[in-house]
Every structure is written in structure tokens, then in C-alpha cells.
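With one protein chain removed, the remaining protein chains of the complex are shown where they sit.
Each chain carries a letter (A, B and C) given by its place in the written order, and its residues are counted from 1.
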Amino acid sequence: MAIIMGDNQYGKAENRVVRIYRDTARHEIRDLNVSTSLRGPFSPAHVEGDQSMLLPTDTQKNTAFAYAKEKGVGSIEDYALALARHFVHDIGPVEGARIEVEEYAWQRAVVDGVEHDHTWTRRGPEVRTAAVTVDATGEYVIGGIKDLVILKSTGSEFAGFFTDGYTTLEETHDRVMATSLVAKWRFTTTELDWEATYASITAIIVREFATLQSLALQQTLFHIGKAVLEAHPEIAEMRLSAPNKHHFVVDLEPFGLDNPGEVFFAADRPYGLIQATVTRDDAPPANEAWRSAAGLA
Amino acid sequence: MAIIMGDNQYGKAENRVVRIYRDTARHEIRDLNVSTSLRGPFSPAHVEGDQSMLLPTDTQKNTAFAYAKEKGVGSIEDYALALARHFVHDIGPVEGARIEVEEYAWQRAVVDGVEHDHTWTRRGPEVRTAAVTVDATGEYVIGGIKDLVILKSTGSEFAGFFTDGYTTLEETHDRVMATSLVAKWRFTTTELDWEATYASITAIIVREFATLQSLALQQTLFHIGKAVLEAHPEIAEMRLSAPNKHHFVVDLEPFGLDNPGEVFFAADRPYGLIQATVTRDDAPPANEAWRSAAGLA
Amino acid sequence: MAIIMGDNQYGKAENRVVRIYRDTARHEIRDLNVSTSLRGPFSPAHVEGDQSMLLPTDTQKNTAFAYAKEKGVGSIEDYALALARHFVHDIGPVEGARIEVEEYAWQRAVVDGVEHDHTWTRRGPEVRTAAVTVDATGEYVIGGIKDLVILKSTGSEFAGFFTDGYTTLEETHDRVMATSLVAKWRFTTTELDWEATYASITAIIVREFATLQSLALQQTLFHIGKAVLEAHPEIAEMRLSAPNKHHFVVDLEPFGLDNPGEVFFAADRPYGLIQATVTRDDAPPANEAWRSAAGLA
Partner (left out) sequence: MAIIMGDNQYGKAENRVVRIYRDTARHEIRDLNVSTSLRGPFSPAHVEGDQSMLLPTDTQKNTAFAYAKEKGVGSIEDYALALARHFVHDIGPVEGARIEVEEYAWQRAVVDGVEHDHTWTRRGPEVRTAAVTVDATGEYVIGGIKDLVILKSTGSEFAGFFTDGYTTLEETHDRVMATSLVAKWRFTTTELDWEATYASITAIIVREFATLQSLALQQTLFHIGKAVLEAHPEIAEMRLSAPNKHHFVVDLEPFGLDNPGEVFFAADRPYGLIQATVTRDDAPPANEAWRSAAGLA
């Protein structure tokens, strides 16, 4: 029996890269949070403290900033692919790279009805995400969105559930349903109009959430995933993680008031947490990186 | 010499009140965070533990929810005024009440190009605020906005400043300027179209930030305040607190790249913090509550 | 009528200054978060963008770091006094300075029963605070602690309170009482053994919270303040702000279980918020900075 190194990776997390395009008077902005991770023959660094194979995390940071100039940020998927390929192909010891990017959205300021050339306000809370892995087995791109806070004030039910001796919940056929959605989708290609695809997917998410008469948050998640996969053959799988942000009807009867779904208490904790994968029966098998991506641990 | 009670207040903080209007198929939503504070003859509660004058914070919470039904939430200023008046006029011992409200914005979901009747997504990060004080001296309404994150990629300078032996900063005539603005404005009236006023003020803030060739963040703040006061005679004073969210030009020269204002590192801490009051030379004197509202402590 | 500048200040916030003393093999650490604010004739900077009187916030940052070497960090009160005096006395235009410092506590690692010379673990969540103001009227030192999370599982009641038509709360004579205390105390001196004083005050806070049979959180706050003022003649006033971190007894009766104060739900929001000042009837009058320090706005 011996004690040995297992899986490991290292990198620079949360590089806050802001790229301004100022070739014309109408500037553009891309606002990123970039994390890099490298994998390879790094056991000597761990066991003996021999760094000769280790590219410093400081160098990874420098590269992330330099690539925002050299390669630009046309889309975060392409930017992350360029970084990952560089580390794997150009840096001798590196065998695998995983690049994770968050992109913060800005909307152009409107002044006297006209969009301004070089001023924006932040738009959120939703954040676009990408995670790219490049290694000897291939190139993997996962797109995503997180913290998309969405609420419907009717069109949601929860009834007919399993009960036991600890069940006190009452059935409802009309409730507020709200979540802060995290979704990730696995592409089967590395060549795509990433911007159009992102816009399409987020529109489908919102449409399905709004229009499905929901019998449970689970059902809403599946139908979001199904609609996205139907519209996007280049997506093999979608993973969704959705806190059920409970809005409890306040009992106003002690004060002589009725409350037919008008006044709610928005609770913080605990919250339901629903996690689901929607896939195709002929999807190419996912690697471990993907399987763990939705946190189904 | 004796040890005595000084200023005090108590209440229920951060009641998360959500009000849905569902009188027609097109629902409306108001999403609030409500904090109440009461002042009065509460020394016996502190000194001897005699609660006979204390309206429980739990009761204040109940009232905040009940009033969302009884009085509705036409605007947060009116809702807060109604609550404050109730506590002062209807609850025997209470001499003063301060109600603070944050309102979270939602935008209607768009499905196939059409606004949806009962689904919204959260819009932020900016939050609308109101603080109302009612006591024997009168009624005071303070409107505000916080966490308005705004950035301009040019049109900002910083030069000609005072220097000493600890100064290493270089002058610049073209930089990114960004902040997360907190602004509060003191009304001289309690009767107003609060919704239209809020929309007007936020538009002016964005316009001035965008269009002023800024020699310092200080100058931008003053001219925002000036423009708001010029447009709104019902506002006596405006207080602004603005972190200078530094975006540092990254030195790419070691990598053979120039960087003419294209790639920036967005820093977290430390940050400049600029706080300013813009007022009128004939403004009615502010009470202490207002003076401390911008944190000029 | 003219629109004019009112109160204003500016500085560098949240400088994360860490000072290691390594004169002997047994090192010492002081871990600070330092914010500086300057006041003076800064209207031209705001109105016309004339920075000639403005010492850059970047310079203030440099000074905060340099002073950690030049003056050291024997105590945060002395360090803040040194910085404030420097800005007011050495920098021509500056008329007033306010320095706020948070200090994070570390405890020495223990290895095989022995304290280690140069390794520590962070201790919290409580944070020591100081706020120093120097201007033409004098020098003011405010000490404090924040985020002191403290809980007692018995010895707390709440009964005999005022009721109205919105009251549903039941009386209790045995409850969990918990808070996350923020306390500030105003010194009447600038020469003191700050370390011993801080240790004494925090011990008194914990003792009073623990030993008083509390009829309300208000009563606990007053008696903390009273005990501190009795023990420390150099303190004129104490301000306390205490969220009532509600621990609700869970109703286990539906499951055939009794629950005599054994299982609680720790709620997040809303929470009671109790704010109190304890002072002396012959205390020197506080300036505005102090009055607003406890947030009684």
C-alpha cells in the first residue's frame, strides 16, 4: 500500500477581464470573469515540490489578459477555446485545460431616446457562462446561464404528491412559482454562431417557463430542456438546477382580510432544489467533466 | 452623574413583501423589502424590561403585510407614508416612525414578441429605495436608487491633482470611469407622481454620467445633482455616494502588444469612494435623519 | 436661488493592509481593512473639475500602506490617529480626515500542544472596528466591535407587550435569544491602553448578555451599555445595534413529538432590529459624526 497523487488541477481563478472595442466612435464592451485550470504531469510538484513542469498561475493570468487583445472576445466560447488550445498545444507539459468564463451583460445607456456610444449600465442578475475543456480526447464546449430569476404569478400547481407521516403540505392549484435558474448545455460542435444560439436558448427558457401550465417545477424543467433540444440539434444534453424560491401566501384572516393570491412572503431558506438532465437517447456519452457539471454529486 | 438611555429605535427589518395585482388577466407585481422602526417612550423597556409600551416587531411585520393588501403598493413612497402614519397616529405610545423600503424591479417576459401576462424576469442590479420619517415635527420623504452600475469607456480624465511625497499616480486624459451609484433625494412634498419622478431622475443620472466630459468623478456627481435639482423643484437636496470602480489598463508590453485602452483589469478593492451633497442655498434645513442618510459620518 | 455643494468627502475605501512583525522568530500579524476620507475646500473639484486641491485617493492608499511601516500598527486606534493627523496637518488643503479601520483576528496555530511561531488561523466572525475623526474642532476616537454572534438557550423572555389588532405573537418566558451585535463606543481621550480596553469591553458584553435574565433584547442592550460605562470612565457613550436573530420553536406535534425548547428553525429574514444608545447625563455633546454612527437615521 502506498499513498499517491490522484486527480489534480491548478490555475488562476476569477480574472476580471474587461475588453473595450473602440475602433469606431460606437464602442463595444465585453466584461468577463475568467478562470483557468491546467492538468498534466504535476505529481512532482505535489510530492517533492519540484515546479519545473508548472506554468505559474500568474502566467495564466497574463495570458488571459493578453488573449483578450490577441484573439479578442468575439464570443466567450471562442475566447475560451483559444485559451484552452494554447495551453494544451503550446505549453509542453500541459495535457488538459479547462477554461471557465462568466460574462456580465451591459446595456447601452439611452440619452434623450438615443443609444449612447460609450456608456452602459449593468444588466442582470443573469450571467452567461461557458466552460471549455481541451485534452487528448477532444474539445468540449458547455454553454450556460446562471442566476436567471424568473417568476410567474399563476399557471403553477402542486398536487397529487406522495405523502407519509411527516407530510403536512396542502395541495395547491394556483401558486406563485419562482426560481433562480442555472442551466448548462453540452454542445456537440466547436463551430457555431454562439451569440445567436445563446439568444435562442434563453428565449426558449423564458417561453417555456411562461407558457407551460406547470404541475411541478420538475415538469417545467423537463419541458424547457426538451424545447431547447428540439430547436438545437447541436446540443446533446441540458442540465438544469432550480431552487424553488418559495412565495408563501400570507394569512391575513386574523386581521379580517382575505388574500386570494395577492400578498406573499418571499422566503430565503430553506428552498426546494430541483436538478434535472434532459438528453437524447442517442447522445454521445458525456465525459466526467460534464456529468459533474450540474452538481449531481 | 448617571447612566441614561439616549436615542433608540426598534422594528422589524427586511420584510420581503411581494404584492401581485390580479384583477385582470394582465397581472402586476411589486416586490419589496420593508423595514420599520419605531421611536417613543421606550426607556422602561430598556432599563427595567417593562414592555408595556412596546408594539412587538412581529406586529410591525404583520402590519407591513396587511397594508400591502389594505393600502396596496401604488408606489413605495405612498405605501411607506401610510405605514408610518399608522404607527404614529394609531399606536398610542409611538412618537415617530421610520419606514425604509427597497423595491426590486421585474420586467415582463416576452414570448414570441409579445409581453406575457403573468411572467417576469428580475431586472437589476439597481434597486429603488424610499425612506419615510413621520414624527411630531412633520413628514419627510427621501427617494433614492442604489447599486446603479454604470460605466463609460471614454470621456473621463483625471489630471492636475494635488501631489505629495506619497503620490505615484500618473495623470490620464482618457480612462474608463465606472461606479455603483447610491443616490438619495429629499423631497419637500408628500404629494407627487412618484413613479414619473423616479423615472425622470434616473434618466437624468444616466444622461449626465454619459454626456459630461468628466474631469473627476466628483465633477460628475455634482452635475448629476445639479441637473436633478434644476428639473425637480420639489427636491431640496441630493446625496450621492459613488465608489470609483477602478478599471486598470493592463500592461501588455512585456508580450509585445500595445494596449490603447482596450484591455482592463476590473479591480475589487481598494476603491475610491466619493460622497457629495448637492443642495440649494435656500433649502429648508434638513433634520438629522437626512444629514446622516448619505453616510457622511 | 442657486444650486450649491453641500457636505462632501472622498477617499480610498477598503485598503487591505496586512502587517507582519518579524523582528524575532515569533512573528506577529495585524490584518486590517482601512478606509480614508478627506474633507476640505473641494467645491472647485466638483463644480469646475479643478483637482488642484485634491490629494488622489491613490495617494491616500499609498500612505495607508506606508504608515503601516513608518508608524506600525500597535493598535488600530493609534494607527488611525496617526493617519488622520497626517492628512490634516501635513496636506495643505485638507481640513478634516476620517479614518475607519476593521481588524480581523487571527489565533496562533497550535502544533503538538505548542503555539506556532509564524502560522495562524482566522478567528471570527467578530471584527474589531475603529473610526477616528480629526478636524479643527478636535480629535475623536470611536472604538467598536461588529458581527459578534452570541446566543443563549435560556434566560430570555418576552411578555407583557403592547398589543393592537395586528398582534398575533404569543408571550414567552423561555426562548432562545441570539444576535449579531454591532457596538460602538465614544472615547473622551486619545491616550489609552487600547488593547486592554478592547479586551475589557468585549468581556463585559459577553458577561452581561449571558448573565442578565432578559425581559427583552432592549433590556440586554441597556445593561451591556451601562456595565461598560460603569467600568470605563473614559467612554462617554455606547451605541448598540442588534438584530434579533429569531430561533423559532418547530411544531413537532403533527409527528407525535413534543418539543420543549430543543429543536429550532433559525430564520434569516425578517429579523427584529433593536438600536440603542447608552450615555451619561453629563456626557460632552457628540458631534454629528458620532450621532449618525449607530445608524439612527
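Note that in this section a contact is a pair of C-beta atoms (placed from the backbone, for glycine too) under 8 Å apart; a residue touches a chain by one contact, two chains touch by 3 or more.
All values derive from a computational prediction rather than experimental measurement.
In the full complex, subunit B touches the hidden chain at residues 165-166, 168, 254-255, 268-269.
One chain is missing from the display, and on subunit C it is touched by residues 15-22, 27, 29, 31, 62, 65-66, 68-70, 106, 109-112, 116, 118-126, 148-155, 176, 206-207, 209-211, 247, 250, 252, 254-255, 257, 259-268.
Annotation for subunit A: contacts to the undisplayed chain at residues 1-16, 35, 37, 42, 45-59, 61-63, 66, 90-93, 98, 131, 158-164, 166-169, 214-216, 218-219, 221-222, 225-226, 229-230, 237, 243-244, 269-282, 288-289, 291-297.
What we mean here is this: only the chains that are shown with their structure count from here on.
With centres defined as mean CA coordinates, subunit C is found 38 Å away from subunit A.
Look at where the CA atoms of subunit B average out and do the same for subunit C: the two points lie 23 Å apart. With touch defined as above, residues shared between interfaces to two or more other chains in subunit C number as follows: 166, 168, 269.
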